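What follows is one structure encoded as structure tokens, with my remarks underneath.
Missing here is one protein chain; the remaining ones are kept as they sit in the complex.
Naming follows writing order (A and B), and every chain is counted from residue 1.
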Amino acid sequence: MTVGSITGHRKRRWGKYVMPYLFIAVPLLSFIIFVFIPMLVSFWWSLNDYSGIQPPRFIGFQNYIDLFTRDKYFLQALRNTSIFVLLGMSIGPTLGLLTAILLNQKVNFQAIFRTAYYLPVMTSLVVVSTIWVMLYNQNGLFNSILHAIGIQPVRWLSNPSIALVSVAIASIWQGFGFETVIFLAALQSIPRELYEAAMIDGANGWQQFRYITVPSLRFVIAFVYIYGIIGSYQVFDQVFVMTSGGPVHSTTTLVYYLFSKFQDLRLGYASAIAYILFAILVVFSLIELRLSREK
Amino acid sequence: MRINKVLIGMLLIMSFVLGACGSGAQQPAASNEKVTITVWDYYGEATPIKPLIEGFQKENPNITVQYEALDWDTTLEKLNVVTTGGTPPDVVTTDMTWIPKFAALGGFTDLKPLSGGKLNGEAWDQAYTPGGLEAITYKDQIVAALYDFDVYALYYRADLLEQKGLQVPKTWDELKDVSLKLAEGDKYLYQWGADTFHGSQWIYENGGDLLSADNKTVVFNSPEAVAATQTYLDLLTNKSAIYWGADQGERIQGIKDGRIAMFSDGPYNMGIMKSAAPEMAGKWKVALHPYGKQPGSYLGGTGLAIPAQAKQKEAAWKFIEYAMRVENQIGVYTYAGAAPALTAALQSPEVNVADPYFGGQKPFDVFLEAMKTAKHFPYVRQWNDIDVAFSTAMEQIGLGQKPVKDALDEAAAIATDALSK
Partner (left out) sequence: MNRHRTSTRDLFGRFGIYLVLIASSILMVIPFYWSVSTSLKLEQFVFASPPQWWPSPLTFQNYISVFTKIHFQTYFFNSVFVALVTTFAHVFFDTLAAYAFAKLTFPGRDKIFFFMLLGLMVPFQVNLIPLYRIMSTLSWTNTYLALIVPNLTGVFGIFLMRQYLISIPNDLLDAARIDGCGEFGVFRRVVLPLAVPGIATLIILTFMGTWNDFLWPRIVTSSEALYTLPVGLAQLQMKNTSNEAQIMAGTVLTALPMILVFLFMQRQFIEGMTAGALKE
């Protein structure tokens, strides 16, 4: 082989790959500049005491240690967020499944009902929070209804024991329609023959549910739970608009706390919180990967 | 040929994207070159700053003012973001409570050298009261020009007091008595603020303080402070006060619908009441807030500051000086209904007028009096942590979650820990 044909061969090979690389160029570049590099910078900051104005001072993992050992509010934020996720993920998908089952009973106007559940999902969390703040007002609709049936008004957003639940209720209202739609599609793909065979065998509704419906929905359920958990852990907008983290930090969530540290010009500390959150989400993602592999 | 199209398309996009950067860069200006300064203003609709722009630009034809109207929260957030790396404004309205954080990090320009030691020809200490000057000084630097000042006095429903034959309360005991007599179920109550502004006032009024004079020790859980807070809490337990939480809505709502008959706040609130509650004209008055041992209040307000990384500092200073002229300071009152910080403006007949909304009294006499004994929050870097700890304690106390001493002791521990970092 002459030299010329070797280089010619190589040129042809690279020429073949120009197109694919070109196709992925913009997203890849965008990813590196706007996602990957910030991730690295953020991690570096988390290892420093950094105010953003004065030069960073390297302190290793001290921020992380302080968060877990000296920061009462961080631990409370961790607790609050976990409770929020627990509330949301125990009620939301359940409501979603129930409504999906109902809708699956060959009802008319399915699209209308579906829309009623799904509209809140299309609405921005800021809009949802703004509306619910008004509903939760001391003299708002909810308390007026309670008053009309003789119950004392509830301090929805200023009672520390209730405030987080109030925020969770608004969030569940906003979100469960998503699960309804997904479960409905999944239910509709379960072959009718399975149910008919079960009925002939004498299985009642509950047994059909337990032995046919749930197993068939296994993967959708896993998907819904993991993505729901990952999303819920990042709750911020509602807290920002409705309660500003109060009262008494009872609604301060991880991201809200991160945000407040950023407000206090403690960028290193805030970045450490962000990375702890990231670690939590990675754990849940790995769980999902495991679950979706077992087939 | 198709490859070329795609390539060109992408290159076009990338060049548009990349070529657009650098368009906002400003050059440092020689004194008569055309410059643009950015001014951030959180006053809102009734701002005294926007009306200044026309006159200022006429006097300084080489300076263009780019004006941004924001609100208090947004300004703080934006300021946070730009001070850590971005394009800060050249002039920004700064709440005095932000000074500990920004000044401690060198976020504001020292106005002393920039001003040549004089504000519109006057030495700084002639232009302001000692308290006012102290509030804008951080470690021997002047970090902002105090524009309006904020001290808390008692706002009360004079009409209701008259109806019931009551005198304006001057001491805590009188306040307890009057508030009980005014209250009717869930109406006509004293607004209970669970924050550092209100909590500190009661502590000051009993001879206590938040931090020791050298800012090294936490003292807001001293016996005087605990006693003061206990008295404050008594108003709630006697049901003559209303705990003002997030779901009560805005205070102005409470003023309008009668839930609130007394509250403690600063001069700025006068403007809010006049514009949002005109139907209440003549019913309200202000008086020095009732005290235990001595009158007291937090001292705050708005300052005009120049961020350290601002690009047009000289031009910015010109704008600030313009805003601080006596005739323009008077605008603080005439537009925003707030209290001008310049002593000359405060004492002017345009500002110190009898106010029909407040039953014909001169409210600024009251606020001036309160200013004499007002204290600004400690200017330490960790102020935010201390503030959060203290106000959390106030919330716990007001909600009945913890007894006064326990809540304050706990908060003091957190604050001490913060100070030690």
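Basically, contacts are C-beta pairs under 8 Å (C-beta built on N, C-alpha and C of every residue); 3 or more make two chains touch, one makes a residue touch a chain.
Remember, it's a predicted structure, so these values are computed and weren't measured experimentally.
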Candidates A:Asn48, A:Asn63 or A:Thr99 - the one touching the absent chain: A:Thr99
Options A:Leu75, A:Met122 or A:Ala197, residue touching the unrepresented chain: A:Met122
Absent-chain interface residues of subunit A come out as 17, 19-21, 23-24, 26-28, 30-31, 33-39, 41-42, 45, 52, 99, 102-103, 105, 107, 111-120, 122-128, 130-135, 137, 139-141, 144-145, 147-148, 173, 177, 181-182, 184-186, 189, 219-220, 223-224, 230, 233-234, 236-237, 240-241, 255, 258-259, 262, 267, 270-271, 274-275, 277-278, 281-282, 285, 292
Subunit B positions in touch with the non-displayed chain are 1-3, 5-6, 17, 20-25, 40, 44-45, 68-71, 73-74, 77-78, 81-82, 84-87, 249-253, 257, 272, 275-276
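The rule is simple: only the chains that are shown with their structure count from here on.
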CA centre of subunit A versus CA centre of subunit B: separation in Å? 37
Any idea which subunit A residues touch subunit B in the complex? 18-19, 22, 25-26, 51-54, 70, 72-73, 133, 136-140, 155-160, 163, 242-244, 246-249, 262-265, 267
Under the touch definition given earlier, write down the residues of subunit B that touch subunit A in their complex. 3, 6-7, 10, 13-14, 76-77, 80, 83-85, 101-102, 105-107, 243, 245-249, 308, 384-385, 388, 392, 395-396, 399, 401, 414, 417
